[in-house]
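Missing here is one protein chain; the remaining ones are kept as they sit in the complex.
Labels run A, B and C following the written order; every chain starts at residue 1.
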Amino acid sequence: MKTPIKHKIFNDPVYGFVTVPSDLVFSLIEHPYFQRLRRIRQLGLTNLVYPGALHTRFHHAMGAMHLMRGAIDVIRSKGHEVTEEEAQGATIAILLHDIGHGPFSHALETSIVHNINHEDLSIVFMDRLNLEFKGQLDLAIKIFRDKYKKKFLHQLVSGQLDLDRLDYLARDSFFTGVSEGIVSSDRIVKMLNVVNDQLVVEDKGIYSIENFLVARRLMYWQVYLHKTVLSAEHLLVNILKRAKELAEKQVELFCSPALKFFLYQKHSKSAFLNKPEVLESFAKLDDYDIMTAIKVWADHEDKILSFLCKNLVNRKLYAVELQQKPFAGSYVDALRKKAAKKFGLTKEEIPYYVFTGAVENKAYMSDSIRINVQFKNGKVIDIAEAADLFNISVLATPVKKYFCCYPKELRG
Amino acid sequence: MKTPIKHKIFNDPVYGFVTVPSDLVFSLIEHPYFQRLRRIRQLGLTNLVYPGALHTRFHHAMGAMHLMRGAIDVIRSKGHEVTEEEAQGATIAILLHDIGHGPFSHALETSIVHNINHEDLSIVFMDRLNLEFKGQLDLAIKIFRDKYKKKFLHQLVSGQLDLDRLDYLARDSFFTGVSEGIVSSDRIVKMLNVVNDQLVVEDKGIYSIENFLVARRLMYWQVYLHKTVLSAEHLLVNILKRAKELAEKQVELFCSPALKFFLYQKHSKSAFLNKPEVLESFAKLDDYDIMTAIKVWADHEDKILSFLCKNLVNRKLYAVELQQKPFAGSYVDALRKKAAKKFGLTKEEIPYYVFTGAVENKAYMSDSIRINVQFKNGKVIDIAEAADLFNISVLATPVKKYFCCYPKELRG
Amino acid sequence: MKTPIKHKIFNDPVYGFVTVPSDLVFSLIEHPYFQRLRRIRQLGLTNLVYPGALHTRFHHAMGAMHLMRGAIDVIRSKGHEVTEEEAQGATIAILLHDIGHGPFSHALETSIVHNINHEDLSIVFMDRLNLEFKGQLDLAIKIFRDKYKKKFLHQLVSGQLDLDRLDYLARDSFFTGVSEGIVSSDRIVKMLNVVNDQLVVEDKGIYSIENFLVARRLMYWQVYLHKTVLSAEHLLVNILKRAKELAEKQVELFCSPALKFFLYQKHSKSAFLNKPEVLESFAKLDDYDIMTAIKVWADHEDKILSFLCKNLVNRKLYAVELQQKPFAGSYVDALRKKAAKKFGLTKEEIPYYVFTGAVENKAYMSDSIRINVQFKNGKVIDIAEAADLFNISVLATPVKKYFCCYPKELRG
Partner (left out) sequence: MKTPIKHKIFNDPVYGFVTVPSDLVFSLIEHPYFQRLRRIRQLGLTNLVYPGALHTRFHHAMGAMHLMRGAIDVIRSKGHEVTEEEAQGATIAILLHDIGHGPFSHALETSIVHNINHEDLSIVFMDRLNLEFKGQLDLAIKIFRDKYKKKFLHQLVSGQLDLDRLDYLARDSFFTGVSEGIVSSDRIVKMLNVVNDQLVVEDKGIYSIENFLVARRLMYWQVYLHKTVLSAEHLLVNILKRAKELAEKQVELFCSPALKFFLYQKHSKSAFLNKPEVLESFAKLDDYDIMTAIKVWADHEDKILSFLCKNLVNRKLYAVELQQKPFAGSYVDALRKKAAKKFGLTKEEIPYYVFTGAVENKAYMSDSIRINVQFKNGKVIDIAEAADLFNISVLATPVKKYFCCYPKELRG
């Protein structure tokens, strides 16, 4: 009797159970680099609007891994060869696709870790792990970087219809409770196929894809770009900016060592690549460092820092206005004057209190990677050109919205 | 202590529980006219494709009633008066909105009950019940016929966003298992409001509405107009046509008395209105009469009738081709010749074996009733004109598809 | 490229998708014997209490087949060999395990088809299919009859924890909407294993098993033995008895040919086995024949038959009393006298109006097949003896309840 692999099983409210397919994958999951994803929330501050949205990048990565196994089973059952080694490579690639994320990535990348983005960092982490695991991640990295001959494996990891998106939409709608955003990821997976080394969807799945794209757009406006979420995230960006400013002036700020490393020093991209202690420090940074500092900073003597932090901690978020056109300069100026007066601010301080910006969503980007549909007559065409799905081409049109934030005290 | 109403509760897998709000409503539910809806499936033969789709018009009517109570609570909580009498009227109107349906309405109305449609019959049934219940349905009928001053009550019963649609989409997607079609009916209900006596949706609900419209379209193509469902329904239409033809020639056919009444006699619309025995016979007709007859007819000596019935009973459904353009005459002729030869058919018999037709779906009919959205600035505009929802206007474009059916034996 | 099996997929609201694993299995599903299960409801008249409970034996058989594939995958992954042939055998055995059911089995077997039960009929059907499929069902039949060497395969088909039960509990609770009865069938399946050719549950699954047994008991009292369901089923038994009585007196009754065959003639068990036309007629009998007849009989001139049928059709079900002890003779006599007077009944007719009976449930029958639990130390013990699960042994104690039914007109 062959010794069976010790199947480790994880509970997942989204899919029921997630099974770890091999010992190597299990070892990667157990690695501190991956375990840290347990302390980084998938949706940052979104829980301030949707209290259930506390799920982590750890759980998302596990879910995407689960979908990958399903997708490979489906593709194999349709007559395409995927070797066990390739299956493991693709599984590891999706498992680690987001390992470079730090806490509140968006905010962090625009303030204190601005020389390198999370995509690059994912590669750095994978290379480091590959060294540690003696080359066992070679194929996974090839697939991740789209250097492997079977292109469809990369498309499963990163594309218009990759398992990353399929998992995060399903997971984010589940945990936020925004049930309209629910995507039947497992149904879509069953309709995948491969034609000429391209990932395609069988034609019977076009309405599911349409629904997927619309659900994604809904999630964008209802959740990812929800105006109160925007307000909270920009509050955080401003907090980190102010802290950086103070740090540069050598003002003392309560910080964990890892946060101090990034707040009080600058690190170039090459430092991330070449100095192990930089990556090591980054790997120690998570939601806890940031939020604990902010809680303490709420009592800092710097008026602006403490004002911003108190507002975030006690969820006194700024008012947000959202509209189709940029805000008139005069309108914003009036708010700024009001703020300067009410809070006694200098000109430099005002942008921490009143600020504007823009957000954009383009649910289906027809100019980049495409979703190909396989029709029964053998033709493969882009879903945007499928006859009765006018919607899709419309979804490709970007929608841009402008916002203006200011303390609620300025209202009325 | 006030005697509480004896709240009768029904289990509903879709909503958990459905509570009957008053004794009058309960008496209506207990009436044989309403109980007969327990024997009429909501989706006719759809269960031949989606085996779970066995839910009845009874359950749908109960669900719509449940949503009505929720909608009235929401509208009241937003400061609009709805008296208890009005609430009951609207509840009864939605409860009985489909009471005129016979078994397999579509097929029946195009074959043996062709002088009156189910909408007219619903009115006939309601009038009859109103007599029996001594005028207690007066207000309900007014609302149903849109003769009541508060127009929004009628809109809850029948409109682009009525509780009928909200329930049937939720219910049909639930029982078919087509999870992409799931609509968060309870979420949409919470966003209803009334402005100038018009039912509106609050602006925060526009993405939910978009999703609702897309889900509806998906359900049309994936379920209601699924090509195998079309094939089964047209098989049934042909069976009933053939039976009618034979009946007119006085050929003996196994029938329940109620079916015999409609198969062997013609009844004008005025007979439905004026002769009680016509309505009484209609009220005895349900899925059981039709399917039992078909099962027996499968052994009838008429070759065509038995061929059609055997195919339906044993689910040997015709092949269906579906396309964007009408089928070429030459293509259909070739199939007809093949059929004539293979099955030894006369010219008159061929259309029972090879037939074409068209189906159309228009998810949002902007030319008729509109979905109005209430923005925070007070404006109320049609959702099709809301800025970033290009989709909606597109959904208003009708999509027409053509089909051609023939026995699978003719394939290849 | 190997030609892939044409995977036919069914939608199932319970599990999402059910995949048909092989061409042979698909052919069996397409056979008229199996298709007839589409017209036989799993829970008979239960929909009169739980309106969603319209699911059929067809859907249940498909669901059990789905669980079987999962169970075999799990068992294989734990290092036990199951050949592809054995997997198919077990799959067919579970698919066909209930094929011998007629409409409203319980009622039918106690009235008009009383010489043979559905278990025996399942074997008859399987043997007939095996002939037609030229011996391809040999292994499936061996497994079904527990004649195959690997005993655990039979235990998956029929035992305390078989896939039949796992599916019907999950399915019945889903469609009734009795959410407390929901069993995580897929979770239990993941915990199955085989020790010494016995099906066992891993010890971490004991609380799931406890929950399963309690949920099953709840479903018994809340659904299967619900007093209104009992009342409806006994009304049906009485209808069929009365019809049989009238048929024996050669009174003419509206019947489909299949129903006439059983109502007006007696067929011995050996006739079922040896005369093809008996099985053929039985295969034509389903819910439609019975319910259509009852609807027509509601207008029959026999006072008793029409009274019983009207009550069932219009859901004017008898009142039911349910208690722990048998009803006192005097109590029942008083009701009978009242009935005789009110309805003008002869002595022979009274039992159709007032009748008593008993129901019993024994959720875990420790005297028969056992649920074995495998502990980490290697020991395998009966779950009823597992230390802290006192409940289980208690669940083995049969609970018997007595009921008394009579027309509601006799109340008060």
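One rule holds for everything that comes next: a residue touches a chain if its C-beta (ideal position, glycine included) is under 8 Å from a C-beta of that chain, and two chains touch if they have at least 3 such contacts.
A quick note: this is a predicted structure, and the numbers were derived from the prediction, not measured.
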**Complete:** Given A:147, A:315 or A:400, the correct residue touching the omitted chain is A:315
**Request:** Pick out which of A:25, A:123, A:195 or A:291 touches the chain that's been left out of the picture.
**Result:** A:291
**Prompt:** Among A:91, A:176 or A:238, which one is in touch with the chain left out?
**Reply:** A:176
**Complete:** Full-complex touch with the removed chain, picking from A:79, A:257, A:326 or A:357, is A:257
**Touching residues on subunit A - with respect to the absent chain** = 10-14, 16, 30, 32, 35, 38-39, 47-48, 50-52, 54-56, 58-59, 62, 174-179, 254, 256-258, 284, 286, 288-289, 291-292, 295-296, 299, 313-315
**Asked** Contacts of subunit B with the missing chain: which residues?
**Response** 1-5, 7, 9, 16-17, 77-80, 184, 186-187, 190
**Request:** Would you write out the residues of subunit C that touch the absent chain, in ascending order?
**Result:** 179-180, 182-184, 187, 207-208, 210-211, 214-215, 217-218, 221-222, 324, 387-388, 390-391, 394-395, 397, 399, 401
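What we mean here is this: only the chains that are shown with their structure count from here on.
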**Message:** Let me spell it out: compute each chain's centre from its C-alpha atoms, then which one is farthest from subunit B's centre?
**Reply:** A
**Request:** Identify the chain pair joined by the greatest number of C-beta pairs in contact.
**Result:** B-C
**Prompt:** Just how far, in Å, is the C-alpha centre of subunit C from the one of subunit B?
**Reply:** 32
**Message:** Please tell me the distance, in whole Å, between the geometric centres of subunit A and subunit B computed from their C-alpha atoms.
**Reply:** 43
**Prompt:** With chain centres defined as C-alpha means, what is the inter-centre distance between subunit A and subunit C in Å?
**Reply:** 49
**Prompt:** Could you say which residues in subunit C touch two or more other chains, in rising order?
**Reply:** 16
